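A short worksheet on the structure shown next.
This view holds just a subset of the chains, kept in their places.
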Amino acid sequence: MRILLANPNTTEGITALMAAAARATAAPGTEIKPVTAGFGAAVIGSRMEMVVGDYASLALVAREAEGCDAVIVAAAIDSGLRAIKQMLPVPVVGLTESAIHAANLTGGRFGLVVSSTRTGAVMREMVEGYGLGSRLAGIRALGSDASAVYGDLEGSARAITTAACQLAEEDLAESVVLIGAVMAGMPARIADRVPVPVIEGVSAAVVLAEGLARLGLRKPALGSFAPPGKRSVTGVDPALAARLDGAG
Amino acid sequence: MRILLANPNTTEGITALMAAAARATAAPGTEIKPVTAGFGAAVIGSRMEMVVGDYASLALVAREAEGCDAVIVAAAIDSGLRAIKQMLPVPVVGLTESAIHAANLTGGRFGLVVSSTRTGAVMREMVEGYGLGSRLAGIRALGSDASAVYGDLEGSARAITTAACQLAEEDLAESVVLIGAVMAGMPARIADRVPVPVIEGVSAAVVLAEGLARLGLRKPALGSFAPPGKRSVTGVDPALAARLDGAG
């Protein structure tokens, strides 16, 4: 099985971090194909960059998805997720989408550790958009930008641990989700210091992508995730235009 | 006052239709500045085109908003709305966002007339995203594409009237919202045939944009709608890149 790991941020180092975590989780026989957006934000950290990232993500996957059995949208804000689910006949999952579904499956309500409070507001919208808003026990912010976390993973581990423990002890979260592409690999660093399960998106996305691919579900022929048919577009990435040309 | 009416679809004819409806509603002294996306979808009708439209909208407004006192994102799917609210220091409203807020202000729950059932699913997500999901009495589809409605407004009036009456009589909607940029001007055609108020987005957006501009609210300095500061991006529209360069 081949899984496309598509990073809508342009930072290759983060792609590498996530690819390593993905390979560590993947089943024997699963190949991870990491790709990075060709344009857009280095590290998406604002609503404006989210829109750019959605488009960069859609174009990237349009170009790279051939021959893949599943796709992981590899960013905390699940850039372009629903559009990519529509575009492809294979399973597509996002980091935050995957992590919160995995958390919900451990039972009980879950909490989120986010980089900044700005991110927290966006994450709440996302969790509600996936229908799991009632399961959100709390959101704690590290008080720094995603870029800053990426720049100092070891130092960040302490702050992340503190936030995770607060979620468990004060907000009654029965599991904790670390939000962010840069959190790939972080649970292993801190799991022994947090009294509830700690989950991050890359590993959750890998196992869910593999699992959904094995279910072999059909591509919808009806509804908002069915192929769009032949649409009229101009001035967009050629790979994307090809996918709006009426075939499958 | 000058209001930017930004159409994220590339169809100039729809921009003209909306500009006419906007001018018919605008207060004396309000200038409507209609602009049309330079690339993207002719008529957004799929999740994939929504992502393209978000980006085309953000770039368009980045380029054209100078000197404007308010901005209307002139499409049913409010392309790039939240990112544009973040980008600018002036009020920004979308067609659907405006129409449903106006409907809610008439009192009672409201229903939506949409072009296709595919659109209905997306609209439900949008209404829930704006926090008004509990006020949605029902959604009725015309069973055609937005492009088809645009191509035959007179013939569509009958189907729209039927759907609106069903929402009022069967779903107990106390007002009806016609979803779609192409619905600009439609309420006047059918108001006498529907027993409850009929609202569409362009006129609602104009009065709300004018009104919010007169409130003179400050630009947030905190939160997810505060300016993003200096962000690192590559390969994006220059007007948009300029706005991610750290100034305001």
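Details
By letter and in written order, the chains are A and B; residue numbering begins at 1 in each of them.
Operating definition for what follows: a residue touches a chain if its C-beta (ideal position, glycine included) is under 8 Å from a C-beta of that chain, and two chains touch if they have at least 3 such contacts.
Model, not experiment: these values are computed from the prediction.
Shown are 2 identical chains; the number of copies across the whole complex in this structure file is 6.
Criterion: only the chains that are shown with their structure count from here on.
Between subunit A and subunit B, the centres computed from C-alpha atoms are 28 Å apart.
Contacts from subunit A toward subunit B in the complex involve residues 10, 38-43, 45-52, 54-55, 58, 80, 82-83, 85-87, 117-119, 121-122, 125, 128-129, 223-226, 228-229, 231-236, 240, 243-244.
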